Each structure stands twice: as structure tokens, then as C-alpha cells.
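Just one protein chain is left out here, and the rest sit where they should.
Entry: chain A
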């Protein structure tokens, strides 16, 4: 009897606590999340519509730790590379190549755009549940958290996982046509984001003669291809002879990544808190 009494008392306490969690704590966490994500979203410098103010341009100097084969300055404006200035010292003859973006061209960094859109989606999901909204069940909170976390992990994955491209895909991308003077046919370039770094890879190619005894084996998709990788493009076979990778740290990408991680953790903690009470919320009528 006593045991039953305590258990009902305990149950009542737990229910009370759960009510508090749903009515107070959840909203507190949601507000916190929203603040963090808005902060993250600002980092992506969404062109604020209406105000007409252009997005700030940032210059980044590319560098490598070892050799100075490739040097360059990139200008990033939101999710677009609006200027690129690359100097390439050819390893064979030490000839200096210089090429830059054409005035009329911009290169959209899809990774940044996608990450920004995912964050905004997450904010949108949170926006509707303001303080006046009453969560009635735990599963409702879990569903919301799952949806938000899905967007956030996608946002983070977009930045942490550059696309794996094949060499013909790089060769056929519009990027090669953006430069002035026109890129020599034996040079390929690729831009991508890896974590908080903006990376530029320059591939130097040499043409494989049809008579060559080398076994031709086209390389698959990869973030960074190694010298020796072969591919066929426009009925011509090529082999990568040199690879130069230069990168620069974009500080706000780092901020954004930290924000993503923190908010993902917040979401998970809220989910964990809710599921502590799972035996109480499961069988309530919705």
C-alpha cells in the first residue's frame, strides 16, 4: 500500500516536472537555438532583401605550407567567389602563369549556399513555435527536434563533405571558362569548401599519346586527385602530372560550424531530456 502511495506520489511529481519541461524548458531551449542559428545565418551574409545593401566582400590570400608554386587572392562575397587572382609557377620551366576571373563572372560555391539554406530552413521550423505555442506531448517535441537536427546535420555535412568529382566533371564544369586569359588546356582548377577552409586545387595535365604503353585506367570521383590519375575528356586522354592545393581559412565558416555543432548538441540534449519521461508521454492522447 505504502509503495503504491509513494509510486503515485512520485508519478505526480514526475508529471509535474514533465509539464514544466514542456511548457518552460522546451521554449527556453528553442529560443536559445533560434538565437544561435540566427547568429550562424548572419555569418552567411544573406543579401538582405529590400535594403539593397550589397554583401560585404572579403579577400583571402591563398597559401601552402610548403612550396610557393601557387599563389592567389580570392574575393568571397556571400556564397559567391567574385574575384580570383591566381599565379602559377610552372614547375618545369619556372614560367609564371597568371590568370584571373573575368569581370562579368562569379563562381557560386554551392556548398555555402546549401549550408545557408539548410540553416534558414531550420530557423523557419523553429520560428513557428513561439512562446505562445503549447507543446502537448513529448513526441511533438521529438519530431520537431528531429526535423531541425536533420537540417542542421545537412548544413554541417555540406561544409565538411566536399563533393567527390571525377576529372572529366571538373574539366567540363563552367569554372574553366571563367578565367582571363583563358586557361591553357593542360590546367584544371577546382574550388571547394572543406570544413572552415576555402580550397583551390590546380591540376597540371599532360596528354597521353594513343601509342603510349601505359595502362589507361580512368580515375573515379575524388575530392583531391593524385598525380598519375588519368581520365578521358573530349576524345583525348590525360594524366595528372602535378597537383597543387592551396587553401585559406574563412573565419566565419569556422564560426558557423561551431554554431552548428553547439545547436545539434542542444537539440540532442533536449531530446534526451524528453525521453527520460517517455513512459509518461507515450500513451497520452495526442
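The rule is short, and it goes like this: a residue touches a chain if its C-beta (ideal position, glycine included) is under 8 Å from a C-beta of that chain, and two chains touch if they have at least 3 such contacts; residues count from 1.
The definition used in the following text is that contacts and distances are computed from a predicted model.
> Refer to UniProt and select, among "EF-hand domain-containing protein", "Calponin-homology (CH) domain-containing protein", "Homeobox protein SIX1" or "WD repeat-containing protein 72", the name of the complex member that is left out.
UniProt lists the chain that is not shown as "WD repeat-containing protein 72".
> Would you mind spotting which of A:39, A:114 or A:232 touches the chain that isn't drawn?
From the options A:39, A:114 or A:232, the contact with the absent chain belongs to A:114.
> Check the options A:77, A:160 or A:176 and report the residue that touches the missing chain.
Missing-chain contact among the listed residues: A:160.
> Extract the touching residues of chain A with respect to the undisplayed chain.
Listed in rising order, the touching residues are 46-47, 49-50, 108, 110-111, 113-114, 117-118, 120-121, 124, 127-130, 132-133, 136, 139-140, 142-143, 147, 150, 153-154, 157-158, 160-161, 163-165, 169, 195, 221, 261, 264-265, 268, 272, 275-276, 278-279, 282-283, 285-286.
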